[in-house]
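Heads up, one of the protein chains got dropped from this complex, but the rest are sitting where they should.
For subunit A:
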Amino acid sequence: MLTNYNLACAVNHHAMANPDAPAVVCQARSLTYAELAERAARLAACLTHRPDWQRLDGQALRVGILASRGVDACVAVLGACWAGATYVPISLKQPEERVLTLLAQCGLSAIIADDEGAKLLSERLLTVGPRLVIHAGQSLLVPRAGAVEMVDMATLPPVTPEEPAPMAASDTAYIIFTSGTTGVPKGVMISAGSARHYLTTITEWLDLRASDRALETCELSFDFSVHNMFSTWEVGAALHILPATTVMNAVKFVRSSGLTVWNSVPALAGMLRQIKALAPESLASLRVTVFGGEQLPASTVTAWQSAAPNSVIVNLYGPTEATVFCLAQRVGKPLPLTPGRNVMAIGTPLPGNEARVVDAHGHPVADGTAGELVIAGDQIADGYLGADELTASRFPTLDGKRWYRTGDLAQRDATGCFHCLGRIDNQVKVLGHRVELEEIDAHLRIVSGADVVGSIAWPQANGMASGIVSFVGASAIDADRVIDELKNRLPPYMLPRRVIALERMPLNSSGKVDRRELHQLLDKEAG
């Protein structure tokens, strides 16, 4: 019998083996595995029983998910999977223009929206979008647009449960859009085979168990959510979703729900540390902590080790293009530091993945030498949706193998451990000197005591910068003192001319500091 690579299979399995086990909990709502499977199957039936539900050119159909994290979002994602479709999360926090660009790229067969998402369904969006919209919440809020069929999720009739539709390893499981340097979002296509490989590997590597209660802090449009949802459901555990508006209640939430697995970007832990929420043993129920998506500072780890003394901490690294995470580092004592950076190493490739540091020509460099990190193996994306040229340039064949060029600057040490040194495109030249902005940030964190910082080369002209300006996430800062202390740590050309306190540091949709917006801020100020 052929293997069914459909991501919904695990939920279906647990729904039969352990129907009453909790699968997802968010605020007052929760669903058992049996309930989650039933809702997803019902949603899937609404899609697959339509006469026009036919694979095109052998490709899985695509279903857009317009939902913020919550129970309905989980049902929507699983329903799309169950139907054998490729699910495409659409972030709610983006301008309508960008959503329209995205819709034009995807050719969606349907959109599933939660009540937040349904509010965004403008006439304009419905005109260019798919002809079927399944939505939760008040149908009164949803405008009627001529040819579009609107179906209220609550009115879907019960169905005789069917198995999740068969999907091959080569079928696309999901498409997640990441920001493109050119300004047009890139749709990363991940196959069901890659996703399956990741989930099998990571659940075993982290030793996740059916008894676990795991935290969700990510929106669907950030691929960390793939890890959170599907690694939890892979083992039959419960996913506890913390809504964005109360995310700073995370510590209390862990305690009151008795969570055992933490999943978040390090920035959230950094912010919790700064509001003094990380009291010693305040996270005693945790046994596994997963940090990923950006550099993990030592200050965050130290606070975490005291707050969550019973938890192992892992630092996971990976671009969306290599299926969520592909390198992993256990963080114990002594801390696995990246020399001179005060951040954690990114460790070694997870099983089925291969990593290399190469020079500008794609040739491997010696250990200890910095170069671009490239990844190969079972988790490499099929490429970017409708962008063959870009796919070819980012996924070159080297030594007969397909690699993904991460754009991250890295080095491997003598023990085989990889260290991420920042983005290659954050490498700037200041008056001819080569400067890694992350390096300045690392020192700025220590000197300012703030976790969320960002430096940029400014002003710039003809690709050359004449100085550095740094931003610190704080209500106020003694800039003269900080610059004085940085003088002891950085060469003069790396020293910020100004250190500016920002009450609201611009973050991108993944929660990382948005350097482009910092540039705009200064450009605007300069008039």
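Criterion: contacts are C-beta pairs under 8 Å (C-beta built on N, C-alpha and C of every residue); 3 or more make two chains touch, one makes a residue touch a chain; residues count from 1.
The rule is short, and it goes like this: contacts and distances are computed from a predicted model.
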Chain not displayed: protein name in its UniProt record ("Stage III sporulation protein AD", "Ger(X)C family spore germination protein", "Acyl carrier protein" or "YojF family protein"): "Acyl carrier protein"
From A:276, A:333, A:361 or A:524, residue that would touch the chain that is not displayed: A:276
Touch criterion as defined above, residue of A:244, A:337 or A:387 at the omitted chain: A:244
Contacting the left-out chain in the complete assembly, out of A:268, A:435 or A:453: A:268
Subunit A residues that touch the omitted chain in the full complex: 244-249, 251-252, 255, 268, 271-272, 274-277, 279, 282, 452, 473-476, 503-505, 507
